[in-house]
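Pasting a structure here, questions to come.
Every protein chain but one is kept in place in this view of the complex.
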């Protein structure tokens, strides 16, 4: 069986495995080693902002909940699209920290500046304001859980709304590599840093064994962040393992030079081929997603047929998610396309 | 100005004040006194179930969050109507305890058995089940925040769904007196106890100075409940003050005999008069609510006119809430009706 | 049986009951009424600081945990004497909010400036600092749980240490009335306000039916405090009940003029008589406590004898707590003394 169900089916890109095998010396613990410093320095440089704090955490749920814990006071909430990962697929991790996730309905997984403005304005006018949670942060994912992307124009508008209402803006970048490498993307790391208070560059789904690189610009969020990491089990004793992996992935003169980008670009290429095939075969898709996730709606017969060789993520009897990633083999893509066309 | 905006504008029914003034002896602390025992015994008798635990707490938000804290494990959620008090007007008290409030859209503030069944069934089939919070309790309010009531048939169906899916059912009875006293009500205290795992008889809005009487049938919820009360600041040092008030309100051979019911019946009578006037004047209403809360939609001019003498709860520029209560004076009701008819 | 076991055995001073019976008009909800404003204004005046925020909460555990929740970030702790109420008798309410109570051993229930300085200095030098909770507030009670009092000199030194280490200082004043009225007290309300970030004037144990008046000076603690109160069930719907009671207790040109002080002074007078009798009879005492709590160590026989007529709080087979309060009857005190002397 060939898995196209998600983007975390294989260990890590060969360069990362090699770097880990070569890391034979002794390191300081808890991320206070030189390798981790190097990785942070490299990411600061790519971001074009020497003032940001860079922390390496282990996975997406942990990164989201640790950052959100640092941001909110007890009576404050985080605003998300109804489809947002923190709302639907983290077993209530944000609520477990004491905070409501206030949701806004969307059609494409993206929060529009207008919808957020309308919500925040209504909240500020609520006469029972102290009886209602206080929104203090907007959470977006980019790419979203539906594979869609924010444009520079959209993110700029959203950031402006957040600034005006004095709420923070945080971007979950679990698949940011696949976003940056998408054909239609017009955001740079520098734009993202300029427009958000914090964001992360996902490693787990983009080629490392594990790990996410969290970039924090807002000074309030930087404060004592390592305490919060430690308290939440997010400070790895052998933190240097994260340093080694991210140094390997982000070394390079520009984002386009990095292994991170180049492997993501490969995944996008494979997705593009599948998307073309689906379109030319007239398979309807839930949404037009330009990244590594596709949402075709196959007929029952076609789906059964495909499932003899391929594993997909089943969202409903007729809707599946197909994901490519850095490890997708072109021969597997070809096989899939051939079966789709049959 | 005459307040019709809510049902907690005056202190307490005279009999309660008198009982408090007569309570001059020394009592044991923290509700371990005879007066509190008496009040609990009386409520058990009215409920027709000697096995229930009765605890007296201070207010609605506190009662809801303490009971829900006792019910849920960390990854479990409580299901509520989107308009449910715990979802909208408790500043995220449930989330502050670590639990998601999972909401279902409704038109009339009531959760139907069908909607809950559909939601719970879908949840049980979710292939990512461990990534999603686990619903473990259904919260309803009766009367609802929109003044509507559950019928015996509706509550029976809902209870059956909960039992089938092994989730608990809890009824917020902040205004239960006004529900029991409504013309169209067909639920007895014994029905409510039989069909739910826990419910409370609201005092604050129904004639006491403060306090709610929580009735717990489910043995799992009874366990160590006083620990949880104490931890959450809900164990009043002078607990006997609650005993004195509830003993006064619930003394009687049957519910209909109690001061609690008779004062609620007064409020319903006043609401009925206002409802009739609104109907005969052709004022549209958001919903047909049979209890002490009415939701007329006045014209701008009419509203401005009324607001010269009366205070309402303003829900939107054209929608107001009018509430009567045990303390509503018939002359004030007459004045209001006269002004509506003008 | 005559109860000398605690200071919350009777309802309220007659003037408070009378004021509640006279409060017949309609009030705004949730403490936004004029009566509550008046009570807050009066307390601000007695404190001599127009800038403080005054909030009325329902009980001690609730007040402590709500204030501490407002003060600490998730990884921060509150430092207390091992005997501190938050450490031993609130069922872990502070921990339930996510915070460690870091304890310092004491002999008399008081935290000395030296002990706190030593602890905070050691913490700041800890090389594993991010692996250890960060102390951010010092909690003291005055009078302490052992009936002892802070002098102006002691509190000044402690405040100086807190300021130097940039931690907040909070005083639990559940029995502050009995502290202010004690013969050896040299602290004024103005001193306490000047030297702490927040403190409360306890009502429950000092003559009201219930309620505590929290005085907040530190602007950081004032922020959005009503949200936190509401979330924690500490915002009473009929908040005016607290306003009525505290306005009655604190009306007056100076603290000495208030009912609060005068009733406390009565309790101190009764305690002084009992203390004298214990001393003259040679009954050893655990500690020399100048307030309304005494800790005699009776012989087994003497204790059994006393327990025929009197209820004490039993701390160990040979150690009991005797408490007087505003409601202690002089004839009961006389009976107790007579029995002690027998």
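Here the chain labels run A, B and C in written order, and each chain numbers its own residues starting at 1.
In the analysis below, contacts are C-beta pairs under 8 Å (C-beta built on N, C-alpha and C of every residue); 3 or more make two chains touch, one makes a residue touch a chain.
Source: prediction; values computed, not measured.
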| item | value |
| --- | --- |
| From A:227, A:261 or A:298, residue that would touch the chain that is not displayed | A:227 |
| Omitted-chain contact residue, chosen from C:21, C:96 or C:115 | C:96 |
| Chain not shown: contacting residue from A:204, A:248 or A:324 | A:204 |
| From C:130, C:197, C:212 or C:270, residue that would touch the chain that is not displayed | C:130 |
| Positions on chain A contacted by the hidden chain, ascending | 2-3, 6, 8-11, 17, 20-21, 23-29, 58-63, 65-66, 90-93, 96, 204-205, 209-210, 227, 230-238, 240-241, 327 |
| Missing-chain contacts mapped onto chain C | 74-75, 77, 88-92, 95-101, 127-128, 130-133, 314 |
| Contacts of chain B with the absent chain, listed as residue ranges | 30, 69, 73-75, 97-98, 130-131, 134, 224, 226-228, 230-231, 235 |
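What we mean here is this: only the chains that are shown with their structure count from here on.
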| item | value |
| --- | --- |
| Distance between chain centroids, defined by C-alpha means - chain B, chain C (Å) | 34 |
| Chain A and chain C: spacing of chain centres that average the CA atoms, whole Å | 50 |
| Chain centre separation (chain A, chain B; CA means) in Å | 43 |
| Residues of chain C touching at least two other chains | 227, 230-231, 235 |
